[in-house]
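First, the structure itself, so that you have it in front of you.
Note that this complex is displayed minus one protein chain, with the remaining chains in position.
Chain lettering (A, B and C) follows the sequence in which the chains are written, and residue indices restart at 1 in each chain.
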């Protein structure tokens, strides 16, 4: 679960991490008032979960409160990469000496957390990674003992600091690590991490992604995780509430299957044969008729879906249950889009019989079914 | 630092550990009121830090509030092993099915924490240990990963429980362990740990000893650790405030030295030659004149001290500093008791000169000095 | 000695009294796996699917001999269940449980490494040696004994591909899911090593997906060690958009990293034949085998 910048910073402040003074505004007037309160010059930043807001114009400056109100007004009317801007963060402009990059990421290969840092912050770090890979410093953390003081210090040292600044940066990195532990974050990233002209280190921007699998032990995120946010489309939110792994795509063929790998392969195959999937929908293992019916109704309720492909390789899942779910939808609300069903495995014969008697054809081979659903025959 | 039973239980309750309902009373009337509030029969327990209050009569029962007031009055006027009883805990009498013993101790040999438990609780556990050692179950905990659920469960299982009770006892043991971690306890001990007739487990008694060396990271104990308690005599409290390792004893020869081992050996040697040490006083390494003067004044201020033995093997400590401290006391308040000084090592010559010119003899050998101070010649 | 699981396997099922644990205990036994005990805290003394249930692994081992574990306990308790199995010396430990926090997996894997234990999973369908035994939730009937080792990051897709192989007359030596999570006990490189040293395996199929770099690492390993056995692969998720988790916790393209195309490209660079659609795999394997024999 991605946190908004203002949420990440609020957690960080509680751990003693320096962030710029400022406040959150939902309206241009609120933005102006915040500027009045903190004085000086400010930066107005769109609060969105998608990356790349800077290039999209989601970050502007205000030297007077009225100017800040106008800039906030502009940003609050933007939609960035499909995400409507609902809030802006109004923060004091820092006296920047240097912009760094610092993050603590989940390191899949080494099965630990790793610190990535660079003295070239403030810009797209992937650009740095591809152009000057030697500019990105990697420091692995012990999976059990985590970041010790000397780990953080070694990173700060390699970033070129000594003396009081070394200790200050060490503290900040240690606190970013603590943040990652306390909130089970798979990513904590500050870019830019600013060294100010008076020798302080400030997390000027801060991104935190919480491990979804850890949410059961984070009551503090319970409400937040239920909110439909821009990260999740309304359709996705609805599907996930119903226990489906669901990702909305921009094609016209609705897809349902059991198992993440199988559904991904189904999308690929539909693509391969020239079709365009409208979604990824995994009903998981052992889905019963009701679960299948729910999934089918959500998919056919999507306006952009023109046809539907159900691909089931039954193991724990039973073909008869899947068939019952489909037939139930047919009975209750009707099948509103052309449907191709592929089933194989456990209780195939029973399932096929149920679908046959409802006038729905089933195929047994995935390839064949994918070719069929992408052909003009089904329309 | 030993915690009182009521303090230990208050920490335990916050972690969800069952303790008997009750309250703390400083007066007989308060005890009566607590009984009125909780009803039923109660037990009145002296709150002291010394062990063995039961045998000393510090635990009594009350079936009516007035009786409880009388029992509390009796206990509140007691002194148990030198410790005045200032408070009593008034608690509901439990419906006991079985009394167990459960503790988490610092295991010096294995460098970890170890669970000690027994299904023979409620009595002196050292008696069980000597008579039926096989009745005490030992389960070592991993020094890094600590008590996992299955560690606690294995202990509960060996104590003879299954089903719901197994899980309940597992939870309680896990919480006792959490208590030991959160508060850096070198000992958490519940004796008896009561299984009630309705299948619950309750810490009927609870002792917690906090690792003194961890107090710097426990602001919650800061005030408490300063209080002079019965654990520490007023003289000890005064000495410790002044940075001295000090233990009061019941002899008449005041002892001061540098280094715990050396001071212990000094006590032994005084004993060996028939003397009786009045205290253990370690000024530590590198003590300056002021520190020595303070220690000397505290020792000679003790009424029961008839003579004083100062034993210094100077390494980091310097003999001239020690000598200056002694002379300072002589000048300012006077030396009020016969004094034997043994010094050896760093700056011995300078030190000896200072003492010589103040008319104080110094010996160079510890044995000789110990023999002298214990002889009738010094009186 | 069969790879990871075989006739010699004597397994404990941790979480045996849950729905999944109980159901798959039955199926594993029907497939021929020796399930010698079950563990569920607080249910000691009961029996599930004819298997005696104990409160702890240690208690089970006081009564029976075992050498492997399969774990079905809920995610919040999975880390400790894994440690319990490791402490008891069970090896391998197969963790079916999904949705385990990454931090828990990270610590558990470090613990396993320290104790020399092999973890399969978490979030895996398990491991099967067709015709011998399975520690997992895969349908046994799509597999057949033979010489192809299969390692996968997914479940159902593995069954799909195994059934293609089986229908094409290509049997499998051992098939296993390394798990769909970002952090798993085994990665493709570990499995490639096992298959290299396994006499029953003469070719390898890797079933990858988007996210992470397990496939790229496998390709590097194949290149660096001049891997002697033929390898074919399929990578799921070409149609997946960046930044979206595709069902599995580990299946997410972050930035420009972890795309299916990059993985397929890297595989092809090191001589691995890569299927465009899963159904191509049998043909690719046969071609590759032929090519290897020609060399």
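Just so we're on the same page, a residue touches a chain if its C-beta (ideal position, glycine included) is under 8 Å from a C-beta of that chain, and two chains touch if they have at least 3 such contacts.
Predicted, not measured: the structure shown is a model, and the values here were computed from it.
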item: Which displayed chains the hidden chain touches across the whole complex; value: A, B
item: Among B:262, B:335 or B:378, the residue in touch with the chain that has been omitted; value: B:262
item: Residue touching the undisplayed chain, where the options are B:247, B:293 or B:326; value: B:247
item: Contacting the left-out chain in the complete assembly, out of A:47, A:170, A:190 or A:374; value: A:170
item: Missing-chain contacts mapped onto chain A; value: 145, 148-150, 153-154, 157, 162-164, 166-167, 170
item: Touch residues of chain B, complete complex, unshown partner; value: 51, 106, 108-109, 111-113, 126, 142-144, 181, 184, 186, 211-214, 216-217, 245, 247, 249, 257-265, 267-272, 277, 280, 282, 285, 313-316, 344-346, 365-367, 370
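Here is the rule we use: only the chains that are shown with their structure count from here on.
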item: Whole-Å gap between the CA centroids of chain A and chain B; value: 55
item: Distance from chain C to chain A - Cα centre to Cα centre, in angstrom; value: 27
item: Where chain A touches two or more other chains at once, by residue number; value: 144
item: Residues of chain C whose C-beta touches two or more other chains; value: 111
